[in-house]
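Okay, here's the structure, questions in a sec.
Here the complex is missing a single protein chain, while all its other protein chains stay put.
Labels for the chains are A and B, by order of writing; each one numbers its residues from 1.
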Amino acid sequence: MQVYSAPKAIKENSDFTFCPGCDHGIAIKIIAHLIDELNLKENTVAIASSGCSVFLYNFLDIDCLESPHGRACAVATGVKRAHKAQGNNKFVFTYQGDGDFASIGLAESMHSALRGENITAICINNTNYGMTGGQLGPTTAMGQVTTTSQNGRNKEYHGFPIRTAEQIALCEGTSFSARVALYDIKNIINAKNIIKKAFEYQNQGLGFSFVEILSSCPTNWKLSPKDSHEKIKNELTQIFPLGIFKDIKND
Amino acid sequence: MIRNFIISGSGGQGVLSIGTILANIFMLSNKYVSFCPCYGAEMRGGAVNCEINASDTEILSLQNKEVDIVVALNQTSFDKFISKVKKNGTIIVNSSLAKINKTRDDIKYIFAPMTQEATKLGNIKTTNSIALGIISKITDNFSMEKVKKAYEKILKDKTELIQKNLEAYLIGYNYLQERQ
Partner (left out) sequence: MSEKELLKGNIAIAKAALNCGCTCYFGYPITPQTEIGEYLSQKMQEKNLAYVCAESEIAAINMALGAASTGAKVMTSSSSCAVSLMQEAISYACSDELPIVVVNVMRAGPGQGYIFPSQGDYNQATIGGGNGDYHTIVLSPSNVQECIDLTYKAFHLAQKYRNPVILLADGLLGQMAEPAELTENPYPQIDNSSWRLDGANSRPSRNIHSLEPNQTKLNQHIINLYKKYELIEQNECDYEEYLCQDAQVIFVAFGSLSRHVKSVCNHYRKNGIKAGLFRPKSLYPFPYKKLNELSRKTPIFIDVEMNMGQMLKDIRLAILSNAKISFIGKPTGNWLREEEIINAADNIIKEYYASI
């Protein structure tokens, strides 16, 4: 009896190139499973962005377009609308880091939400710029040490971090906004259900759906994978609480 | 034949519309024509002008130092564009809103109380059409059919408004004659 098989939406023989203990792999696998489950593969265009998230197209066996840094939601808007103008309803989602979504691309992200653009954005929040070696980003926690905040983030020098899912929930065009984590099995299963809901909301044409994923970055946090997940569980969820901040069906 | 015009006034006086209608009349007469409006912030202060060039051959000069005919619908544009009239050219001034004053003796002046005449006609917004009538009289005697067609291109199916403007046009056209 087969109890598990790799999702069909993952390319054959593709090995994840992420650091050991990084949650990108889990996040991409969840997305791949959902593409299978919702039968999206043949109708999807995914938008990869700059940073570690760009490698999405190396792993997913679907049509992918890379976006300039921060512009994934604008690029997704173009893809979605251009297909619509040709009479096609394509499934379009972005896969971005927190620097991409909430710093350099905040304008594009938030305006896509405000327009109620019928796309889904997945944002990996690992509280730093991972690919460049762990610098202070828009989500770096107060007190957190990074290569550009070596004494820890403080409000005088660096100001405050952004709680992205809460901010996006405030936009009228947002159909769904939630934050999940991947530090244990229960949370991974929950994350899958939440992302599924975000995907389904797009399929139902309800507007901008958004999921922020609290994600580990052992290399730049200088912690073991296990301690990284402990940190998310004990520290980060205090600053970035898990939950659904907007659900157009319940509000 | 090469003719060039500057039409000037303030926002709301229909400077650009009458410029467009004039350009359309030339187009309908199978002439080459160009219409260059002032644009953007230049207009926000209320002063509007446009330059129209018409010719039997391809229009090459888009921005002229001087033109044959200047229409000034208010005092500010009279002051500003008097120097743009070519020697032996003509300036047509709306004397309802500008003082009668001749500072140059190498050009022709036509003063007409256009705003007053338009108000008498019952629509102050036809001031610009009175100016167009004067232009027609002193230049090419445009055929009424083409003038009407040009108005229809701009005002589409607003037949009453077209009728009013044609009346104003004729007032302008006959203005000089009646005064002679």
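FYI, contacts are C-beta pairs under 8 Å (C-beta built on N, C-alpha and C of every residue); 3 or more make two chains touch, one makes a residue touch a chain.
This one's a predicted model, so the numbers in the text were calculated from it and none came from an experiment.
Enquirer: Out of B:Cys36, B:Ile138, B:Ile162 or B:Leu176, which touches the unshown chain?
Expert: Selected residue, touching the omitted chain: B:Cys36.
Enquirer: Have a look at B:Ala23, B:Val70 or B:Ala168 and name the one touching the chain we're not showing.
Expert: B:Ala23
Enquirer: From the list A:Thr44, A:Gln96, A:Asn118 or A:Gln202, pick the residue that touches the absent chain.
Expert: Of the listed residues, the one touching the omitted chain is A:Thr44.
Enquirer: Which is it among B:Ser10, B:Asn64 or B:Gln116 that touches the chain not included here?
Expert: Of the listed residues, the one touching the omitted chain is B:Asn64.
Enquirer: If the hidden chain were put back, which residues of subunit A would touch it?
Expert: Given the touch definition above, subunit A has residues 11, 41-45, 47-48, 54, 57, 60-68, 71, 74-86, 88, 90-91, 107-108, 111, 115 touching the missing chain.
Enquirer: In the full complex, which residues of subunit B touch the absent chain?
Expert: On the subunit B side, contact with the omitted chain comes from 20, 23-24, 27, 32-37, 39-42, 58-65, 153.
Just so we're on the same page, only the chains that are shown with their structure count from here on.
Enquirer: Rounded to a whole Å, what is the gap between the Cα centroids of subunit A and subunit B?
Expert: Roughly 62 Å, centre to centre.
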